[in-house]
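These notes are about the structure you will find just below.
All protein chains of the complex are present and in place, except for one that has been dropped.
For reference, chains read A, B and C in written order, and residue numbers begin at 1 within each chain.
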Amino acid sequence: MEIPYTYKARPDTGLYNAKVGIWLFLASEIMLFGALFSAYILLRVSAPVGFWPDVALAWPRGLLNIPIGTFNTAVLITSSVTVVLAWAALKMNNFARFRVYMVITVLCAFAFLGIKSFEYNDKFSHYVIRLQDGKALTGHIEVDGKHPRFWNFSDQWSVAKLAEQKVAKIKVEMDPERDVHGHVKAHGSHDHEVREVAVSDIVFMGSYTPATHPFFAVYFLITALHGLHVLGGALVLGYFAFPGAKMWKSNPEQFINRIEVGGLFWHFVDLVWIFLFPVVYLL
Amino acid sequence: MSQHSASTSASHGGDDHDHDIAAHIRTYLIIFGALLIGTVLTVAMYYVDFSSMALTVTVALFIASIKAFLVAGYFMHLLSEKKMVYGVLILAAIFFVALMGLTLWGSNDLPRNSETKTLYVP
Amino acid sequence: MPEVASAHGNGIDELILYVHLLMGALFVGWFGYFVLVMFRFNKSSNPKADYVGVRSHASTYLEIGVAIVETVLLIGLAVPLWAKAVDSPPGADQKPIEIQVMAQQFAWAAHFSGADGKWGKQDTKFADRGNPFGLDTSDAAAKDDISVVTEAFLVPVNRPVIAKLSSMDVIHCFKVASMRVTQDVVPGLTIPVHFTPTKIGDYTITCAQLCGNGHASMKGVFKVVSQVDYDKWFAEKSKAGGAGGSFE
Partner (left out) sequence: MQSTASHAHTSATDSSHGHAHHEPGFFSKYIFSTDHKVIGIQYGVSALLFLLFGFFLMLAMRFQLANPGKPVPLVGPLLEKVLGEDMAKAGVMGGDLYNSFGAMHGTIMVFLAIVPVLFGAFGNYVTPLQIGAPDMAFPRLNMASFHAYFLGGVVMIASFFTPGGAARSGWTSYSPLASVTDLVNRFDGQTYWLMGMVLLITSSLLGSVNFIATIIQLRCRGMSWMRMPFFVWAQFVTGFLLLLAFPPLEAAGLMQLMDNLFGSSFFLPQGLVVSGSPLQVSGGGSPLLWQHLFWFLGHPEVYVLILPAIGIVTEVISNNIRKPLWGYKSMVYSVMSIGFLSFIVWAHHMYLTGMGTKVATFFQTTTMMISIPSVIILTALFISLWGGSIRFNSASLFALSFLPMFGIGGLTGLPLGFNASDIFLHDSYYVIGHFHYVVAPGTMFAVFAGIYYWFPKITGRHMNELLGKLHWAGSLFFMNCVFAPMFIQGFKGMSRRMSDGGTTYFGLGVDPGVLKLNNMIFWSAIGLGICQIPFIINFFSSIFMGKRAASDNPWQATTLEWSTPTPPPHGNFLQEPVAYRGPYEYSVPGAKSDFSPQGDKN
């Protein structure tokens, strides 16, 4: 016997197998990301004041690049609509249009990932520095003409190491000043003011990596996991657009179903981002 | 066999059907627009000072929920989905709320006179 | 069970007893039934099975009964006991002895505020094995503080003790079986437990949460003594002061 209902809907449930499967899988994904969001909120509400090196803030805000994040959101939304249009094209028996939409979707996915890795890279070379007087500086730093960047997470670019290398002063290319909401203070702050800081003045220094603050830990974990989903989805949709498209000839119904299921996953990835973006970038 | 299936899909794509789908596509494009507007709104809200964190969060999540509703309801066809799927999602939703709610509640309801720091942390 | 030596301990023992009575009744009842059935309805004594079986609804009443007993135990005993034993620290009028207790791998330490009744300044940067409370010895208020590391400390009998538990490294668990006290000691939190010792004697603090290879040997001792003995010890120790001692 063949396995029934692989692409025809079962009469009493009205669903074909893969659709049941994908929704079950998405339910478990809700729990996965749900747990991460719960962790985020718990860590945030229980963060003690004065914990983030800038004493006024318990939790860093506004450190992520909002224009880029907004743009990426638009990219993902676009891909979400193109994938459903691709499905609709198949429904209307227009394979060529399907392929165009699918290609756009996959391109959007890779654009998203590319932009994301640019953001990551920026964070790795971005530092927060707390000074003896309790003030905190953030920005890219320059040590001996080099812009250090962290690939090795657990080995902090510690003050001790600087002292060891007999570095007396470092340059900080300052971020614009922010208020407690993380908003840039419009007046009086120049973009990229460069300041010299004596190493002896520094209490703590760390780049924007998971080790520096739970915020970054959560940020990197959720976005990386989300990024993996994007990557996985892009590969699968790419497969459907080209090698997997053979099925359109042999079994169009099942092929349409596959596109629908792939699309469902893709929309879910978009959904996660819809919440992720305001929560980590804006709030 | 492919002969056969091609005819199935052709019969599938009858005139009525095409019409239906065309209407769908219009909806998708409208929603696409709505989502973009929603994104702009969310970001705009960031620059508005609500003075209260709770309000900020509420507004942000409210907009996000509307966007999520649009994606789930129309792109994922959830509005016209079968009972079984609703069942699964409702379970997941309940347990997600339980996880988040009870965990938060549980870690805030400590015995009286407890403090959330070690004795010597200043 | 070890003899109860605290004021609230009897309540807990009672609850344990009642629950076990319920369990015993269920177990004996069902087990007797089970044995009976094994004899009466095995293949040789009852070759032809009955399609319907039991027709009465006795079991439903039984289930309802279990539910009711559980509810009674829950509302009548468990919740109020917990509220009393865990959540309502004694007020100042009962003159509680307040101590800080610090757990580390693998020892217990206690800290009294000393004769002046003020805690000395404490900071992480002073903390190490011998000075688990991170006491700043240059602080005036710390001069008479009593820190007891690894040796026994004393508390007077029949006076409530509030122990504020904290940990330097991992999660430990403050358990004094005779006092019917158990409380996890979570780093990053300070959680108070309170109990009123009612019997003079030596008591062992054990660690009931896996905390590393020395978990089994992580014990502490305190002595419950008369008020007079306690005062003497307190005065002596307070005079000596200091951050504690060596950590072997």
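In this section, contacts are C-beta pairs under 8 Å (C-beta built on N, C-alpha and C of every residue); 3 or more make two chains touch, one makes a residue touch a chain.
Since the model is a prediction, treat every value here as computed from it, not as a measurement.
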| item | value |
| --- | --- |
| Partners of the unshown chain among those that are drawn | A, B, C |
| Absent-chain contact - pick from C:Gln94, C:Thr124 or C:Ser226 | C:Thr124 |
| Residue touching the undisplayed chain, where the options are A:Pro176, A:Pro210, A:Gly227 or A:Gly244 | A:Pro210 |
| Positions on subunit C contacted by the hidden chain, ascending | 1-2, 11-13, 15-16, 19-20, 22-23, 26-27, 30-31, 33-34, 37-38, 41-43, 46-54, 59, 62-63, 66-67, 70-71, 73-74, 77-79, 81-83, 85-87, 104-105, 124-125, 127-130, 132, 134, 168-171, 173, 175, 177, 180-184, 186-189, 191, 204, 206-217, 219, 247 |
| Where the missing chain touches subunit B, by residue | 1, 4-5, 8, 84, 91-92, 95, 98-99, 102-103, 105-107, 109-112, 114, 117-118, 120-121 |
| Where the missing chain touches subunit A, by residue | 1-5, 8, 10, 13, 15-18, 20-21, 24-25, 27-29, 31-36, 38-39, 42-43, 46-48, 51, 153-154, 156, 206, 209-214, 216-218, 220-221, 225, 250-251, 253-254 |
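The working rule: only the chains that are shown with their structure count from here on.
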| item | value |
| --- | --- |
| Separation of mean Cα positions, subunit C and subunit A [Å, integer] | 45 |
| Centroid spacing, where centroids are CA-atom means, of subunit A and subunit B in whole angstrom | 17 |
| Two or more partner chains touched - positions in subunit B | 116-117 |
| Two or more partner chains touched - positions in subunit A | none |
| Complex contacts: residues of subunit B adjacent to subunit C | 110-122 |
| Residues on subunit C engaged by subunit B in the complex (per definition of touch) | 86-89, 100, 102, 111, 122-124, 126-127, 133-134, 162, 164, 166-168, 187-192 |
| Subunit B-facing residues of subunit A, complex | 13-15, 19-20, 23-24, 26-28, 30-31, 34-35, 37-38, 41-42, 45-46, 48, 66, 70, 73-74, 77-78, 80-81, 84-85, 88, 91-93, 181, 183, 249-253, 256, 263-264, 267-268, 270-271, 274-275, 277-279, 282-283 |
